[in-house]
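The other protein chains are all here in position, but one chain of the complex has been omitted.
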Amino acid sequence: MCRWLAYSGSPIVLERALYAPAHSLIDQSLHSELGAEATNGDGFGIGWYDDVAPEPGVFHSVEPAWNDANLKELSGHIRSGHFFAHIRAAIGSAVQQTNCHPFRHDRWLFMHNGYIGEFPPVKRDLVMAIDESLFPEISGHADTEVLFMLALTFGLEDDPAEAVARAIGLVEDVGRRRGVKYPFQGTVATTDGERTWLFRYSSEGKSRSLFFTKHVPTLRQLYPEREILQEVSDDTRLVVSEPMGDLPGAWNEVPESSYGIVGHGDDRLRPFTLKPPSTAVPVGA
Amino acid sequence: MCRWLAYSGSPIVLERALYAPAHSLIDQSLHSELGAEATNGDGFGIGWYDDVAPEPGVFHSVEPAWNDANLKELSGHIRSGHFFAHIRAAIGSAVQQTNCHPFRHDRWLFMHNGYIGEFPPVKRDLVMAIDESLFPEISGHADTEVLFMLALTFGLEDDPAEAVARAIGLVEDVGRRRGVKYPFQGTVATTDGERTWLFRYSSEGKSRSLFFTKHVPTLRQLYPEREILQEVSDDTRLVVSEPMGDLPGAWNEVPESSYGIVGHGDDRLRPFTLKPPSTAVPVGA
Amino acid sequence: MCRWLAYSGSPIVLERALYAPAHSLIDQSLHSELGAEATNGDGFGIGWYDDVAPEPGVFHSVEPAWNDANLKELSGHIRSGHFFAHIRAAIGSAVQQTNCHPFRHDRWLFMHNGYIGEFPPVKRDLVMAIDESLFPEISGHADTEVLFMLALTFGLEDDPAEAVARAIGLVEDVGRRRGVKYPFQGTVATTDGERTWLFRYSSEGKSRSLFFTKHVPTLRQLYPEREILQEVSDDTRLVVSEPMGDLPGAWNEVPESSYGIVGHGDDRLRPFTLKPPSTAVPVGA
Partner (left out) sequence: MCRWLAYSGSPIVLERALYAPAHSLIDQSLHSELGAEATNGDGFGIGWYDDVAPEPGVFHSVEPAWNDANLKELSGHIRSGHFFAHIRAAIGSAVQQTNCHPFRHDRWLFMHNGYIGEFPPVKRDLVMAIDESLFPEISGHADTEVLFMLALTFGLEDDPAEAVARAIGLVEDVGRRRGVKYPFQGTVATTDGERTWLFRYSSEGKSRSLFFTKHVPTLRQLYPEREILQEVSDDTRLVVSEPMGDLPGAWNEVPESSYGIVGHGDDRLRPFTLKPPSTAVPVGA
């Protein structure tokens, strides 16, 4: 129900990724083509890593991204080699900063495009499963924040792929028991500032779209005249919910029910399978 | 660049006009069909007359109307026989309450769907023409507020049709002298709480759309089963920038370059012709 | 901690109670004398009953009350014989509309000046005790919203005094078990639109202040020249966290550890004693 972008590679000024490209993320906030909604005007957020503080910085606003003066300013003054950006189309939860992505815990960022099916009736069971030590951290009411807390409960910081598989596994289990036909939908991205984990999955098997750029060397051959491609390092990657820019052939789509890791040259795509909650013992237990 | 609605007739709870109809104004804030923009998410406003105070009440917000909890609350608790509602798609001026329509001066409300062409370069000349006594009232930077102040300067409270003809006449004159091809575009509504004056005009001769409901007795014959039509008085009228509801044949379009008056049984449509500024001597002069 | 006001009696325009008096509630938002904080600038809310809808209307804003244009407008156009107003000084939870008082459930309003001691560590146990049917209604993170949900869980709609005694009883029990020295502090007001229940209690025995106006006939004798006193009915009452206006001798203080009921001529003050949770069986059970 949203649009997002995850960048990693050579440090760049954020506006080059958020505003400059044709059909940029900011354009998409007003006119999305592949999104479930045409408009994503219910707030946004950015999260970035820098050399100033160990934790990533986050900026959240409930103004529509396309007209937010502060976002324009910050995007023009923040340079980062690793950042997330997310624009929101609210479904149910209030339009307030505490419901805006990306969510943060210590060095980790987490964002999501999709939803937990019929959230209100299943919310309590899910919140109960959050590790007690994390409970005081909950500050909003977005389904994604609960998903993030569950992933942390199941060990996100040690094994992200495993933890997300367990978190969504629990969401599906609880949802099914509550009679929800399709308990989960979406694409998820999480990072520790070094590597980024990407997930595409839905109970229905028709997940929101997800794309990532081909290797920069390949793109340079395709578009030798593009300055930006000469500037950025070989390992630079852009992952998006919807392609941007005007470079046909620059994008690979992440297949249904799969996940990938970007960074440290280790960016294979792997099949994504849920973990049944029986095996999902909370860290706190 | 906006959508608006003007209601007059039997007192009703605002939400019946703002939320209830199919393709309601609130729906249009997210998905407009006839608007210059599909999305009108840059704030909104309502202005209503009641028996509590002589001046109309106004409520402005910069949140998207489709998700504004306060608008939903107020619409469900305010009953009025005469009100304006406006949703905004900003072009240039900041998204802030002081730029939201409807604008108010004493008992008068004023709103606009359109624009003053190339406003920045012509703004100063227009602001200079505002009567000195009104200057301290200017609180925003929307072109429409300037147009309203000019109309007041030219006697809106005495002869609305004449004053608006002079105000837009000045806008065209200044614009032309500044080399603006199409100095004015739009539909305008203004009211004193008794009658509503409607204007449709553009320098280009291709004005934003404007519609008003047929006489209620006629509608009752067309749709005898519609409760709402039985409830409201014969003289009830709804004027909108874009038809709403699901009653084919319920709407008349206001012709190009014309204006009308709703209220006091005097609702003929008349041709609208601008007054050259030469004849437009400011009240203050 | 905050400042609040509860009015019941002859219908009046809200601004007469919110803005007109010397040292009015709005003045107190900027300069409180008896409050724990001098400034209460972290949002506000009003809740009012009218003849338009069965449920009370609520308006919440995160702007400082002293400069909120919409509050001024609405206060000047809403007439009500029964309303709550609350200005907030946040302690911990975010400044967002969903954390603003008064909170609403069906016909009920609830507001609080005070806090649940060391909320983060005890929050989970308290949230777990909320009846499952109410869980989806939780939309913010204020301690007061949790207290309200607990009171509803314990039967607020049937026996407010009993339900609040049980809710605070649970808060004290959980707090003590978690090693919180003073688990609860504050004054609480709740109403169904007919009668208003007031509570003053703190674990420490030093509760926030609470005052209510003497009988109107008595006030008329004290201040025969005051118009407002001639206008309002004999049973009109104003209950406040801090006296306002310039009528010495007009106020009675609610004693420590007591509660009262305003409305239906039944307004005695009674001792307030907590109910141990053992006896507090959730409605849902």
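Some observations on this one:
As written, the chains take the letters A, B and C, and residue 1 is the first residue of each chain.
FYI, a residue touches a chain if its C-beta (ideal position, glycine included) is under 8 Å from a C-beta of that chain, and two chains touch if they have at least 3 such contacts.
Predicted, not measured: the structure shown is a model, and the values here were computed from it.
Summary of contacts with the chain left out: across C:A94, C:A165, C:A189 or C:L238, the touching residue is C:A94. Although one chain is not displayed, its contacts with chain C can still be listed: residues 30-31, 38-39, 41-42, 62-64, 67, 69, 90, 94-95. Across the interface with the omitted chain, chain B contributes residues 93-94, 96-98, 120-121, 123-124, 127-128, 132, 135-136, 138-141.
For chain A, the residues touching the chain absent from view are 13, 48, 50, 52-53, 57-61, 69-70, 73-74, 76-79, 97.
Here is the rule we go by: only the chains that are shown with their structure count from here on.
Both chain A and chain B derive from one sequence, and where they touch, over half of the residue numbers involved are common to the two copies.
Taking each chain's centre as the average of its CA atoms, chain A and chain B sit 41 Å apart. Residue numbers of chain B whose C-beta contacts span two or more other chains: 69.
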